[in-house]
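Here you go, one structure.
Of the protein chains in this complex, one is absent; all others appear in place.
The block that comes next holds chain A.
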Amino acid sequence: MLLNQLIKELITKMGDDELIIGHRNSEWTGLGPIMEEDIAFSSMAQDKIGHSWALYRILHEELGGEDPDQFAFMRSEKEFKCCHLTEMPIGSYDFSLMRHFLFDHAETVRYNSMLQSSFLPLQQLARKVRGELKYHTLHADAWIIQLCRAGEESYLKMQTALDNCFQLACGIFEAGPDDKLLADEKVYPGEEALYGQWIENIYPVLVKASLNVPERKEPVYGGRYGKHTAYLQPLLNEMGEVFRLNPEATW
């Protein structure tokens, strides 16, 4: 596969992850367990969707891709490259919080690895997103530690959430068609390198929270190649419902 095509694949999966988890985060609007959490998940949703927009714009402006709105709302399920972790329904707050913790640390590692990317638009975006993501991981770390120290029931819920999320989160790092070429060309170091750094970053927080870190036994793959859970299609239907009423409309 040509380098440009690989970069397209990389940006598409990043953008799709952000769009879908952004949509999921937005489902907490009005439902957060306390007002601050309602606002936090809503703000993070806005950030994520903004980042996906920026990524789709790179595809559009630099790599001959479609208009970002068309790309976000008109593609079929198979054309989406998000990982299964992002597709899962919000479930209860402990699940959403743990997903947010694991996902945002993974994103931080990903964007940090792109600060020196040979593909300039990604490098520029990484510089922009990095500072914003800091607030997402600060938020996640604070709540994970606090809830794990809030009594047995709370601790057990967090451990269960980690057990339920972990193999899904390992699926974030499903190898692309040719990560080695992307690494050799210094676009980014490839999924396996990101996985290693991710474990290194989340480990101290999980230890502080006294959580047991599962092993990577059965990482949930497939999303990067267009195979999805039954949860994605209904989400896409809902997300694009208004847009598809009149795709030519100006907003």
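What we mean here is this: a contact is a pair of C-beta atoms (placed from the backbone, for glycine too) under 8 Å apart; a residue touches a chain by one contact, two chains touch by 3 or more; residues count from 1.
To be clear about the criterion, contacts and distances are computed from a predicted model.
Q: From the names "Putative tricarboxylic transport membrane protein", "Phenylacetate-CoA oxygenase subunit PaaJ", "Tryptophan synthase beta chain" or "Urea ABC transporter permease subunit UrtB", which one matches the UniProt record for the unseen chain?
A: The record for the missing subunit names the protein "Phenylacetate-CoA oxygenase subunit PaaJ".
Q: Just one of A:M1, A:I39 or A:A150 touches the chain that is missing; which is it?
A: Candidates A:M1, A:I39 or A:A150; residue touching the omitted chain: A:I39.
Q: Kindly state which of the options A:H51, A:K81 or A:R110 is in contact with the chain not pictured.
A: A:H51
Q: Decide which residue listed in A:K78, A:K128 or A:K227 touches the omitted chain of the complex.
A: Going through A:K78, A:K128 or A:K227 one by one, A:K128 is the residue touching the chain not shown.
Q: Please give every residue of chain A in contact with the chain that is not shown.
A: Chain A touches the chain not shown through residues 36-37, 39-40, 42-44, 46-51, 53-54, 121, 124-125, 127-132, 134-135, 138-139, 142.
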